[in-house]
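With one protein chain removed, the remaining protein chains of the complex are shown where they sit.
Right, chain A next:
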């Protein structure tokens, strides 16, 4: 147990890296998700196809393979040179974006058609209707699924330890093998993840209550 307590400052640095990568990736992922969802909902066929292909590729391949592909695969091409954190953020963002796009699309489609008709009949354009009427409602409605995806994404960042990013998991591994206190160390790492995710859940519940769709 003492080894775990001694390792805490070192592990906390890993947590900072984890949270940093998670924070940047989930924001980028959300923007990707929004754009891709809107692409799916346009009437422009090529945009729909691109969006569909993207979502299917991400959903149809393991995240670990995606991480290897972007960090090792792309970097093996002579013209590419991504450092590991950039590669990690890109992969996590692309992954979260694909899943979020499906959630956002479902959220948009769940809004009653009458909302669009009321808005259009007032003279709002299709784009204005999306921006002022549909999206604000859809995003409120999808907050619980967004939280769910955020939690999954936060946990997914632990896979980035395989490309040598010094996140919480990777630092746990280092400490476990250095101290031979595997049980204590992985328990500690698990508890840290659990606490962070629990706080995230509370935060989400709070936001949900504040922005409840009346």
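Following the convention adopted for this analysis, a contact is a pair of C-beta atoms (placed from the backbone, for glycine too) under 8 Å apart; a residue touches a chain by one contact, two chains touch by 3 or more; residues count from 1.
Keep this in mind: contacts and distances are computed from a predicted model.
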If you had to name the missing chain as UniProt does, which of "1,2-phenylacetyl-CoA epoxidase subunit A", "Peptide ABC transporter ATP-binding protein", "3-oxoacyl-[acyl-carrier-protein] reductase" or "NADH-quinone oxidoreductase subunit D" would it be?
"Peptide ABC transporter ATP-binding protein"
Specify the residue from the set A:128, A:148, A:179 or A:201 that touches the hidden chain.
A:128
Residue in contact with the excluded chain [from A:9, A:60 or A:114]
A:114
Among the options A:137, A:158, A:179 or A:201, which residue touches the chain absent from this view?
A:137
Name every residue on chain A in touch with the hidden partner chain.
112, 114-115, 117-125, 128, 132-133, 136-137, 140, 213-214
